[in-house]
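Take a look at the following structure, please.
With one protein chain withheld, the remaining protein chains of the complex are depicted in position.
What follows is chain A.
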Amino acid sequence: MRVAIIDYGSGNLRSATKAFERAAREAGISAEIDLTDRPERVATADRVVLPGVGAYADCRRGLDAVEGMTDALREAVELGGRPFLGICVGMQLMSSRGLEKTVTDGLNWIAGDVTLMTPADPDLKIPQIGWNTLTLKREHPLFSGIPTGDGGLHAYFVHSYHLQAENPDDVVATVEYGGPMTAFVARGNKAGAQFHPEKSQSLGLALITNFLRWKP
């Protein structure tokens, strides 16, 4: 199995690559983790990961700047039905639109806009930086065996914006930050984490392992 992690100049690519390698190794899964900026490698990958750090518009621009990359993504994920995981802004790009700084079109896989979080408690800081627990809204194979809820494992967040999904079924998990904010979305073979699995220690490694085994 070959897992393509898309290199489009955004994101903590080394951390993501190393985390996927470690998860595969510890679970005894034979997987080549292929950090690549070549569309043909993405189009033919068995699984695709889109990381992303920074502003929505910058990330979209970066992705579009790699000629053929969005087409390759659509080929692998929309036509090929291969499992996809977006991370942080990579997850946000699954939305219809991002409203950070300017209005930017997303990949339109999860209907909804990415908007600035407005916590009900004015003392809460933006960005949300740090560890928080998750509230599971529905069962999903990527959360198999992962304790969630108040006494559950923590995920590491660094974000000011979140994806407000139009269809509540698309939201798999929320995070409480002065109200429920979107933490994890999924539809069909496409999943996305607002938090950083590659930085979230035991929760993150378990989720990555589940992704490597996922048969949507």
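Rule of thumb we're sticking to: a residue touches a chain if its C-beta (ideal position, glycine included) is under 8 Å from a C-beta of that chain, and two chains touch if they have at least 3 such contacts; residues count from 1.
Note that in this section contacts and distances are computed from a predicted model.
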Query: One chain isn't displayed here; going by UniProt, is it "Imidazole glycerol phosphate synthase subunit HisF", "Cysteine desulfurase", "Multiple sugar transport system permease protein" or "ABC-type quaternary amine transporter"?
result: "Imidazole glycerol phosphate synthase subunit HisF"
Hidden-chain contact residue, picked from the options A:142, A:191 or A:205: A:205
- prompt: Of the residues A:60, A:82, A:140 or A:159, which one touches the chain left out of the display?
  reply: A:159
Field: chain A residues touching the omitted chain (full complex)
entry: 11-15, 18-19, 22, 53-55, 58, 89, 124-133, 149-150, 152-154, 156-160, 176-177, 196, 198-202, 204-205
